[in-house]
Structures are given as structure tokens and as C-alpha cells.
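All protein chains but one are shown in place.
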Amino acid sequence: MSSDVDQREVEFISLMLQKSVGEMHAEVCDQCGKCSSACPVSKEIEGFNPRQLIARVALGKMDELLADEAIWTCTTCLKCRERCPEEISPYDVILVLRNLAYRAGLNYPGGYDDFINGILERGFISEPQEVRARGGGKLSRGALGLPGVKGPKDMGVFRGIVEKIIEAGKGN
Amino acid sequence: MSEEPRIGVFVCHCGINIGGYVDVPEVVKYSMTLPDVVYAEPNLYTCSSDGLQKIKEAIENHRLNRVVVASCTPRTHEPLFQGACEEAGLNKYIFEMANIRDQCSWVHMHEPEKATQKAKDLVRMAVAKARLLTPEEEPEIDIHPTGLVIGGGVSGMTAALSLMNQGFKVHLVEKEDKLGGALNELGTLFPTNVKASEVLKPLINGVEESPDIVVHLNSTVKEVKGFIGNFEAEIESKEGSELFEVGTVIVATGADYLDPVGLFGYSEVQGVVTQLELEQKMKEGSLGDVKSVVMVQCAGSRIEERPYCSRICCTEAMKNASLLKEEDSDRDIYVLYRDLQTYGIEYTEMEWDAKRKGVKLVKYDKARPPVVTEGERGPVVKVWASLLNEELTIKPDLVVLSAPLVPNPDNKTLSQLLKVPLNRDGFFMEAHVKLRPVDFATDGIFVCGTAHSPKEVAESISQAKGAASRAGIPMAKGRLKTAAITSVVDEDKCCGCGTCIEMCAYNAITKNERGLAQVTAAVCKGCGVCGASCPERAITMRHFTDEELEAQGLAAIKEA
Amino acid sequence: MKYALYLGCTVQSDQYGFEASVRETLPKLGVELVDMDDVSCCGFPALSSVSVTGWHYLSARNLAIAEKMGLDVLPLCNGCHLSFIETIHALEADPGLKEIVNRNLEKEGLHYEGTAKVVHLIEVLHDVVGVEGISEKVKTRLEGVKLAAHPGCHAIRPSDLQKVDDAENPQKLDTLIKALGAETFDYPEKIDCCGSQLAVSSGRSTLKIAGEKLQAVQSYGFDGLVTTCPFCFKMYDGRQRAIKGAIGDRSLEVPVFYYTQILGLALGSSPEKLGLQMNQSPVDGVVNKILGDDE
Partner (left out) sequence: MGKPVLVIGGGVAGIQAALDLADRGLKVHLVEKSPSIGGVMAQLDKTFPTMDCSICILAPKMIECFRHPNITIHTLSKVTGVSGGPGDFKVKVLKEPRSVDASKCTGCGVCSEKCPTKVKDEWQEGLTERKAIHIMFPQAVPLIACIDRDNCLYFQKGICQVCSKVCQAGAIDYEQKAEEIDLDVSSIIVATGFQEYDPSELGEYGYSRFEDVITAKEFERLVCASGPTGGHLNRPSDGKLAHRVAFVQCVGSRSHQKGYPFCSSVCCMYATKEAVLIKEHEPASDVTIFYMDLKVFGQGFQEFVDRAQSHWGVKYIRGRPGEIRRNPVTKDLTVWYENTDTGEVAEKEVDLVVLCTTMISRPENKELADVLGLELDEWGFFEPLDPVMNPIETDKPGIFICGCCHGPRDIPESVAEASGTAACAAETARRYGQ
């Protein structure tokens, strides 16, 4: 943890995540299955089931859940959030679980590190590429007459702040 | 009737409903050719005030003593035409109707000639029967303005108080030494968590203070004879038995809780109790240090030997689970259920309340019920949580079984005594499941509360008032006109076999002192089952005599 | 009609066809676009999954820049759109979070108040420019072309924060397609997810999810698929060949377009100006049909 992190911020962020867990309202879930029935991932990947995930939260099986790779296999289509009759939103519960898992240093897909590094290095997860044309050859932004990409003016300050917040989330 | 039949036939056009397809003038002309028909006329609408006036005029002008209307359905219109006959001084049972609309013009719209022919056939049949019709009487009986209520629980007391407030005397019979029934055992009642004793207090006070309600404690009903308005009930207590005359009877004998011996470790594993026992512990404050509880629903219900759902247990469990959480929010409470029977607004609210307090609901399968065994320190519950697709093992301090309500063991005796039926489960069975929920098929006897089926207090109270309304109706009138269309036994033909007694759904037939069938006209509904089943053809129905039906039948197949 | 144009990582890194066609068409409809300086990633889905606060910081930061410009912001990406509206909602609901965000923004010379609104491309075209505003400018009507609308998840869900279109029965993109003279009709997969967010954890499933939809679109007789989301486009267009392989359907051929590309064709722009040379799916047939070059 960087030394200049405001302790208040750490506490606040950790409190916010705890609050989010409480706000999941998983305990009021009727286990109706409306979320899972239209979930594109449930259809495709065995073991991913937003309904069962909520049931586990309701039964207090958090440790088991945070270590479960399934929480990283959500397409964020938001159908579950849109339709949950009890307004529980498995999508939002999954986001909180992912945050908690990351905080706890548990397994998460490696791609996320690339994203984060990209943001910290240049402000964006990716750099402009040369794009293949259908008929052959490669085209750059410049070649197409598109303006150059400008990231944060002061990358140092930007990086410091973002890193601090991510680290603070990871804290204690 | 000694005088010669003089029949008038009125054929209705019903606008174009009949007239558009049936040649009405032709039917009128044809009617005049039928035996004993002295008058016939067409009407635009026989049922209009103009049409009814014409019937009355014709009765007078042509000295008619039988009337046939060929129009629509007797279901809606027969009483109207009968009324016209009565106003003209005739007995209403000399009236006969032919339905040439619903059963003729409407179904033969595309074949008017055949429709006309069929209308003639129907009129011919009606006339054939009308020739033989005789006037009938509707005798009246007196109704004794006293009710008998069997059962002194919340239903029985509510019914008794309502009858009293309607102005009747009541005999209230309770087998125990105090009033209150099942509510004496309970702690609080959902959905308001009112104390059961608070519910009982005003009822018991009301019943005990009323001079019009005679309470018979430690008593049972030994015998009930007679029929609506004129029952004679024998009430037996330690002091002996006494006879009372009552007009109506309300059965409110309640139900029992199943003793779930052998189910889910009950009486085998330490720390397994019933929901009722939990309530008593909570009421007495003797629950002790209980940190975790597992409730098991359907403990003895919705299974092959007891297929019905006991209706109240899920909400009761939600109530008790919430109360346990309120006492100590750290308590871990599981409810293992099959289908949660919390319904309607208030009971669904009980469910949310429990969930929001953190009560954990786990669904189990009928095919894989929870198993409760003795652990090192208390019971161990293993349950296949089908919604999670995994087995959970819980080690609670207490297992609470939601055992169903079961029929009162006295139901059998009482049902034989009152000659009212029980259903397959052993609860009392009403006359019609939808429209006569508190009546028995037998007039003058009613049912309410858990004697009928498991139900909660509010529903028992509504039903008890419903039964009191139904029982109050004949008593308020004081006299009752009984049906004219009843069965008549020809004692010369009756062999005393008793088939009719067996078949009668209304207990209208008994054996007389000579062992022959005897019809209590006041109770008979005129359904005809006895007549149809009598091997000696000793029973006929008034207004539907064999001769009348035979004549009508023969007329159907042969031209006059 | 003037908006701060927010490209987002995906569009500015490789979805040049989208960017080019937006820059080509919107001004023709009277919409002025102003490029944003100093912006960064919106935080979705990279940071939302690991640091909710970091995510809201990035989104708020971009919104603060639009605020400074005094303009409402038009993000080109559905993910960025969702990100922004979620952040607006989160900061409004939680003043403590807003305070932390602003304390840090100060260090970058920025401040978030919440005055800049977020608009979606579909809203700009359908609700602001309007169908009439579009159809009166159409030079080449796309007669006889049947195109399936695919607005993308985050354009229609969630409906409780800022509703772009009906979540279960979106019609605006359909209306926009019809405004160009093309045909379209409802099909059940319209509101389905492209599956691209699954690529991080399960590549194969991603392809299957996307493949099912493309197959359906083809089976209903559509000539192509139209979207406004770069994630969905990358999936359906860029990875169509991989999808064919993954689901073993060699007959799968669905031309995929950004809406602004077909809009541009209708408005008379050349395919090159609309970046159509970079579409990887077989779009030539449809383009030629539209331009009347049936050689």
C-alpha cells in the first residue's frame, strides 16, 4: 500500500463493499429461476447459475463463492438485473463478489491485470492498432484521417490516483 | 282431478328466436288437433306482461285447467308462467313447458322444416304429460328456533354467539371441561401475533354471559333424531343425558394435531419437538439456550397415507421462526420446506418478514426427505437441498416438526349419528365444494372450522359466521314450505329391502314400524334416485309419475 | 445538437469503421461533435470487477471533462454508456463516494458535479435528429435489403437508470433502419447478448453464444446485422470466421454493419469514408446492392 493513501479512504472503500454485500438482499430471493432461465452463460456453461449463486450468498457460503471461478463468467448482459422480481440483481451481486475476491487476492482471470496495467500506463486498456482491411493491407488511424489519441494530460498524477484507489480496495 | 282436461297451448315466437325458424302458426294449428287441447294461440313474447295477461284471460274464457307453454327454458321462465296460472286461480303444478327454442330453433336454424316438425313433437309430448297432471301441495313445517352447536372452540363459540345475536337460543356442547378448544394450546396467532388467549377471552365471556346460550361442558351428543326444524338431540354428560329440541345443528368439532411418532426422529432423537410443543415452550419461556433451529415442514402431510396439505403450518412456521429471530437475531434458523404455502396478502407478508430477519429457507424433495439422527451434541439434520443440488448437514439445537392437523377421531361417530358424510381424509364433507361450503346435503345441518378441513383462525371465524347465517335462515322464518315434488311409497308394493334408504343422499327415507320405506316429505328433494332404484317399482315421484313420463315418452315416438 | 464525443478504448484502438462513419455522417445530420482531451478509459469492465471505486473514479473523471466543456457526452461504446450512467447514479446516491471522487479529481484539476448528461447514439439519431430528419436527407434508399437490428445489451438494459429504449421490446434501431428504406422485423434474439464479455474467461463459450444468434439471423432471411456497439461488432464481424469454426457451421455468412455505415451509404458517402473496407464479414454483396453495382 502506498504510504500517502488517506486512511479514511481505505476505510470508506472497505465499508462500501461491506454495505454492498448487505444490500444484495439475497435473503429475500424466492429462488424462482427467472435470472438463470434467460442467462446466456447458464445455457452455455455448466456450473454457472445466478440463482444458485444467490442461494449460496443467502446461506452465508461466501468463502466458497469467492474462490469459485464461476463468478468471473458473467457476460454482463443484465437480463437478470432487468427482470429479478425481488430486485436482487445477480449481476450486481457478482460485481461485489468479484471485488471481494480481488481484495482477498483470490484467483481472477489474468486478462484483468492486462487491463489494469494498460490503464495505469496510458489511461486506456489498449493502444491504437493497425487494422487489417478486408481486401488486404493494414490501416492506421492516421492513414484513415482520424485524429490522434490523447490520454490523461498528466499520466503521473493520474496513475498515482488510480493505483491508490485500486490498492486501497485491495487493502487490509 | 275428476274433471276432463281442458288444455290451452301458447306458442311463443320469441321475436325471431323461434319464429324465424319454426313455423309458429303451423305449430298452433297442429296443437289444436291434439287430444284435450281446447285452445291454442301464438304470442310474440309469451313472457311479456301482455303475454301473461293473455294466458290468464284464456284460462278464464276457455275454462282451461291445464296450460302448456311452448317457448324457451323452464330454468328461467317456468316460475313466471306458473305464477300466471296461480293468479288465474289454478294450481301451479298443472303447468307444463316445451322448450322449442334452446332445444329446437337454436339448434336447427339451418333446417326450418325439421325445426317445425320437432317443435310439434315437443308440444305433443308436453300435452301428453299435461293431460295427466294433478295439482300438488307444498306442505309447511314449523322450525324450532334453537340451534345446537357441537364443539366449543373458536368456531363453535363464534357460531353460537352469532345465532344468539340473531335472536335464537343455543345449546353449545363441548366434550372437554372448558371452552376454547385448540386455541388453549397455542401461544400466538398469525398474522398479527395476537395471543391466542386474547382471542378466546371475549368469545368465552360472551358465551358464558349470554342467557340464551346453554353451555354443556364435559358433554357429548349421543343421538340426533328428526329433520330440519324438528331435531331431537340427546346430550350426555356425567350427570346423565337429556333431550333437547333444536331446529338446526352446526358441527364445529375442530381437528387434532398429528402426533408425528417415528417421523424425522420424533420421540427417538433428543431435541426433536413439534411446532405446537415449540409454541408451548415459547409461551412458558422454557425454551432455554437455543442457538440454532431447523424446522421441517410437511411432517406427515402431502404423503401417500395423508395426501392433503395442512394449510396453516407454513405460515405458522414463518411466524415462529420470526419470533425466534426477534428474541435473538444471532439464532440460525432453517426452514426445510417442499412448497411454501404462504398465500394471500398477510401470509405472504409473514414470509417476507421471516426472510428479512434472516430465516433461511431450504427446499427439499418429497422423494429425498431430510434425515434426522442423534449426534454427539444434539440432533444432526441431513437434507438434500434440491435447489442447490447439494446435501447440507446442519447440527441444530432443536428440530421442530410442522405436523399437520388431522381429523378429530370423534368425526366417525358423529358423522354416523348425524348421517352426514366424511371425505376420504376423514374431515366432514360439505354439500357442494364451491357453492355450499358450510352446508351439508341434509337440510338443517351445517359445518364450520377445522372440522371441515385445516384452516386458520380468521377463516374459521368467517366460516362459523357463515354457518350461523345458514342455520339462522330457517329459524328466522319459523316455518318452512317444503317441496311438492317428493317421492311416494306404495306400501302394497314395498318389500322393505332398504335399497332406497341406502341410495337417498338426504336421509329422507326411513323404515316404519312395519319395516317398510317411509318418506319424510319435509326432507325429500325429489331427486328420484329412490324411485329409479326401487326393485319393486313401489316408489313414484309426484309430478313425474310413471304414467306421466310414459305418456310423454310414447308421444315422442308416435303421432297422436 | 452539439456533443462531446467520447470514443472509449475499443473504438479508438481498432473500431475505425465506427469512428469514421460517425464522423462522416453525424455532421451531415446537423450534429456537431467535439473531441475530448485528457480522457481515459471508462473503467468498465476492467475496474468495475476489481475496484468499484476505481471504476466510478474513471467514469466520473470523463464526465467531469465533458462538464468542463459544457457539453453533454456521447460515448460511442455501449459499455462506456452503461459505465457513465451507473456512475452518475452511484455518485448521486452516495455523497460520500462523490466526495472521495472529487477530492482526487481536484489533484487532476477537475471537478464532478453531475451536470453533463450522457446520451446514446441511438437516442441522438432517433430522439434528437429524428426519423424525419434522417429520411429527408436520404439520397440512396436501401430498398430490398433486410437488416436485423441489434442494439446491444447495455443500450437497453438496465431500464431503471436511464432508459434508451424498451428493455424487452426495443424498436428505435429498427425505426432508424426503416428510415433508410431498408426492411426489418422483430426477431426474438434481438435483445440477446453477443457474449463478448465472456472472452476473458471462456473463449469457446463466447463464440458459441455469438454463433447461435448469427445462425438465427441468417435463418430468418436477413441480409445482414446492424449494431451500434463496438463490442458486439467485434464479436459478430471480426470474429465471425472463428465463430464458424467453433460451431462448425461453414454456411454461416452474415454481413455485419455499424448503423452509421449504412446510414452513410444512404446519405451518399463512399464506402471508404465509412470504413467499410475494414469490416471483416462479407459485406460486399449488400453494399453493392445498395449502391446498385451488381456486377
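By written order: A, B and C. Residues from 1 in each chain.
One rule holds for everything that comes next: a residue touches a chain if its C-beta (ideal position, glycine included) is under 8 Å from a C-beta of that chain, and two chains touch if they have at least 3 such contacts.
Since the model is a prediction, treat every value here as computed from it, not as a measurement.
> Of the chains you can see, which ones touch the chain that is left out?
Checking the complete complex, the chain left out touches A, B, C.
> So which of B:D365, B:E391 or B:D546 would be touching the chain we can't see?
B:D365
> Determine which one of B:R6, B:K29, B:K56 or B:R302 touches the chain that has been left out.
Touches the omitted chain: B:R302.
> For review purposes, identify every residue of subunit B that touches the missing chain, sorted by number.
On the side of subunit B, residues 14-17, 44-45, 47-49, 75-76, 79, 162, 165-167, 189-192, 194, 199, 202, 302, 307-309, 311, 314, 339-349, 352, 365, 386-387, 389, 423-424, 427, 432-438, 448, 452-453, 457-459, 461-470, 472-473, 476-477 touch the unshown chain.
> Tell me where the left-out chain touches subunit A, residue by residue.
On the side of subunit A, residues 28, 30-39, 42-43, 49, 51-52, 79, 83-87 touch the unshown chain.
> Please output the residues of subunit C touching the missing chain, sorted low to high.
Residues 166-169, 185-188, 220 of subunit C touch the chain absent from view.
Here, only the chains that are shown with their structure count from here on.
> Hey, how far is the Cα centre of subunit A from the one of subunit C, in Å?
Roughly 20 Å separates the two chain centres.
> For subunit A and subunit B, what's the span in angstrom between their mean Cα positions?
62
> Need the CA-centroid distance for the pair subunit B / subunit C, whole Å please.
For subunit B versus subunit C, the centre distance works out to 65 Å.
> Touching subunit A in the complex: which residues of subunit B?
352, 355-356, 358, 360-363, 385, 387-389, 392
> Would you tell me which residues of subunit C are touching subunit A in their complex?
Where subunit C meets subunit A, its residues are 7, 9-10, 12-14, 16, 19-20, 23, 35, 37-41, 43, 45-54, 57-58, 94, 96-97, 100, 104, 107-108, 153-154, 157-159, 167-168, 191-193, 195-198, 200-202, 205, 208-209, 275, 277-280, 283.
> Would you tell me which residues of subunit A are touching subunit C in their complex?
The contact residues of subunit A facing subunit C are 9, 12-13, 16-17, 20, 40-41, 44-45, 69, 72-79, 81-82, 95-96, 98-99, 102, 108-109, 111-112, 115-116, 118-119, 123-129, 131-135, 139, 141, 144-147, 149-154, 157-158, 160-162, 164-166, 168-170.
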